[in-house]
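For this depiction, one protein chain was excluded, whereas all remaining protein chains were kept in their positions.
Right, chain A next:
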């Protein structure tokens, strides 16, 4: 199928989310659309899939102009979409999710379970995407859920164009490799693919053509041979450094010592299981791991939001067992939470109020039980200048900021008071390239002033770029501590539960096995069996909702 967009424009009130977009996808081509959060990528795809109606412009399929009044029109025209946030009904089986909206019936509206099951097996065999049609979706690991989404998208009457919206955001490195392989084989069999991403490496690896969108406009058409710096600069609109300048770490005394930390969740599962970890002053320890292996609980336990069932946490030589979170913060613990919207900011409070959330009751921001608006305002003006927070005024609500700027509010809050230890969980999640660069530099500065930094990230690239030492977490334990020059394959294997010896001695090529067979490697198999046990495995809609809601805000979505 040949898809052509001509002058596609979408306005929300006075805000133009997409402005005169021209784009052509040739049959069997993987066409990447690259852009920062809020650049208008999602709006564009939603128009293409019939969810939003274009303000003006045309969509042509094989030269014929079409208008979509809903997703069913797009599906009928042969377009399938894999959404960034999976559109899977959690308690439904795989077969039921795939047949939803185009059910297999025996007449009279009575479902035929057999036909639905066979249809799934048929598509999954044809494209080599193995699935159990009877599995319940919410029990499946994220990578398999995505496979369900792909099979669902391919199960349309005659799907010839597949839209993949930020498909790698929630995947493990092994799952990403596998997905890219699936994309290549789909393209080889004639399916056109529109690949939305802001991850440069993946785009480079798989795309035939790259269209860069910035602020709703097409700003560049690049070949996959373009360098990462070239792509990043086109995305951001200025020169960007992708590498971080940092001197070797000079670790000092221990800031954080964790011994045998065990936390049992409400369901009786040990989410942390005898975890040991030490962070020294002046070093960044990167905690790598597939999400849902205890990272969230570890961060919350260090802050004091969860009570350990066994083991101890020692900060600056003091056992903090009986210390409340506010005491730990007052004693110099900085915390950048992974879920910005839930734990980081109060969206309906102003920027100024959010900047003093952990100091509001202390001098000079309050006295005699009354907050001092002047002092808070002065502080806000200072932080806005120092941390380059793009806001109209200190009184603007955080909910109106983009994701990157909301994150800068948190960074500014945590970095503007004395501290010895910083726990940064997913500090650049849903943050664009420019802001990521800024946050990384601040973290390094932080380290150089003698703070111990624990960087929890599911992005292996970020860990490699930042960490002086890498600890790998799996099933609530540290399964290995390695130097930052350790090959990716070794860490990838540790992340899915291989032992240190196995990880080091295995043939590195094995992880990169092509096609669906990749699943048969012990690593991928382990990932599948282990993930459901973890309590916090992101399911259909949780996880990275943050980046998206911010995407929506800066798109000016009028709801």
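For the reader, a short list of remarks on this structure follows.
Heads up, the rule we're going with is that a contact is a pair of C-beta atoms (placed from the backbone, for glycine too) under 8 Å apart; a residue touches a chain by one contact, two chains touch by 3 or more; residues count from 1.
Following the convention adopted for this analysis, contacts and distances are computed from a predicted model.
Missing chain, UniProt name from the options "Cytochrome ubiquinol oxidase subunit I", "N-acetyl-alpha-D-glucosaminyl L-malate deacetylase 2", "Phosphoenolpyruvate synthase" or "ABC transporter permease": "ABC transporter permease". Contact with the omitted chain, checked across A:26, A:139 or A:208, is made by A:139.
Residue-wise, the contact with the chain that is not shown comes from A:70, picked out of A:70, A:190 or A:487. Note on the undisplayed chain: of the listed residues A:105, A:189 or A:499, the one touching it is A:105. Here one chain is not drawn; of A:13, A:63, A:248 or A:268, the residue touching it is A:268.
Where chain A meets the chain that is not shown, the touching residues are 46, 49, 51-52, 70-72, 75, 81, 83, 85, 87-92, 96-97, 99-103, 105, 109-111, 130-132, 135-136, 139-140, 144, 152, 268-269, 475, 497, 528-530, 532-533, 540-541, 545, 548-549, 552, 557, 559.
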